[in-house]
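Structure first, then comments.
The other protein chains are all here in position, but one chain of the complex has been omitted.
Up next is chain A:
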Amino acid sequence: MNAIEIRQLQKSYRVYQKNEGLMASVRGLFHREYREVAAVKAIDLDVEQGEFVAFLGPNGAGKTTTLKLLSGVISPTGGEARVLGHVPWLRENDYRRRFALVMGQKNQLWWDLPAQESFTLHEKIYRIEHDKFVRTRDELCDLLNVGHLLGRPVRELSLGERMKMELTAALLHSPDVLFLDEPTIGLDVIAQHNIQKFLKFYQQERKITILLTSHYMKDVAALCKRVVIIAQGEIIYDGSLAGIIDKFSGHKILSLLFSDGRMPSDLARYGDVLEIVEPKARLRVDRGKISQVLSSVLANHTLEDISVEDPPLEEVIAELFSHSAEESERGKTAEEIRNGEMRTAGVSERSNK
């Protein structure tokens, strides 16, 4: 069963086009030029109940806008969406009781009060039975190891501790759907890891549906089997994390360990030389030529070790994002990027070096 169904969902904003300078500002008082900015362009997406899906994309790609549409904070310009059978922007209480949104960059807890007081408020707003409330709260605080901080004013907590409190607050009413907008932003590695561990455990235990946006590939790798990449307001990829490399990377990394220091000087003819630390070398080789290069290397040199790997995911995605930004400046559509235009563009650029 689908927990989330999105059809042709669109959101565009009318933005006041501000020109530089004082005169332009004065003119702007009387006559304003507006520009339509399409944040989300007709996306389709289905998410099954119990799935943990990551939303990846460069800044301004439309990830947060999508989450806000799905939580009913804003209403769309066009298209449809249903979450748990509800249209989110109708803001029905029956729907609002069943999901939660956590934003890493904003906090909803009362700043000057201990988190405990905000939790009590949630107990009343969501009308959670008191016994159940206490049980859930203690359970969450145990898992996140913040029980001892319940009585401390939120402003005195560290960023990581505060995020854990935000998560607790969001989960007190046991939502069926959870939207997480960069929940680990700005946290140190340990805090990030703790939150990942918690989310993983909680999701497996409760089988809730989670949509996560994050800039940290580690979050995604640790948590989500399914990844949706969104760029310029359109979905350009939907599949497994590993599949991203197959689809968007045109090369492999070849590592060679030469025996007896017999390192040849003309390695560049096999591919781009990434690194040489004798007796080791790392090369970037076009995916299509890899078998040919391998046999030629083996035929001509004595090797102690050899390995062929995929490039690091982070690199592939970073490249994909920077390309999608460039393409958009050149006027290419996400459709073309999705169809693999990007791969050839990336490869030809590299071979020009």
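For the reader, a short list of remarks on this structure follows.
Please note the rule applied: a residue touches a chain if its C-beta (ideal position, glycine included) is under 8 Å from a C-beta of that chain, and two chains touch if they have at least 3 such contacts; residues count from 1.
Convention: contacts and distances are computed from a predicted model.
Missing chain, UniProt protein name: "ABC transporter permease", from among "ABC transporter permease", "PDGLE domain-containing protein", "Acyl-coenzyme A thioesterase PaaI, contains HGG motif" or "Succinate dehydrogenase, cytochrome b556 subunit". Shown as candidates are A:Glu33, A:Asp46, A:Glu80 or A:Glu129; the residue that touches the absent chain is A:Glu129.
Check A:Glu5, A:Glu117, A:Asp272 or A:Asp286 against the missing chain and you find that the one touching it is A:Glu117. One of A:Arg35, A:Arg91 or A:Arg135 touches the chain omitted from the figure, and that residue is A:Arg91.
Between the chain not shown and the residues A:Ala100, A:Leu157 or A:Leu320, the one that touches is A:Ala100. In the full complex, chain A makes contact with the omitted chain through residues 13, 64, 68, 71-75, 91, 93-94, 96-97, 99-101, 103, 105-106, 108, 110, 112-113, 117, 120-121, 124-129, 153, 173, 181-182.
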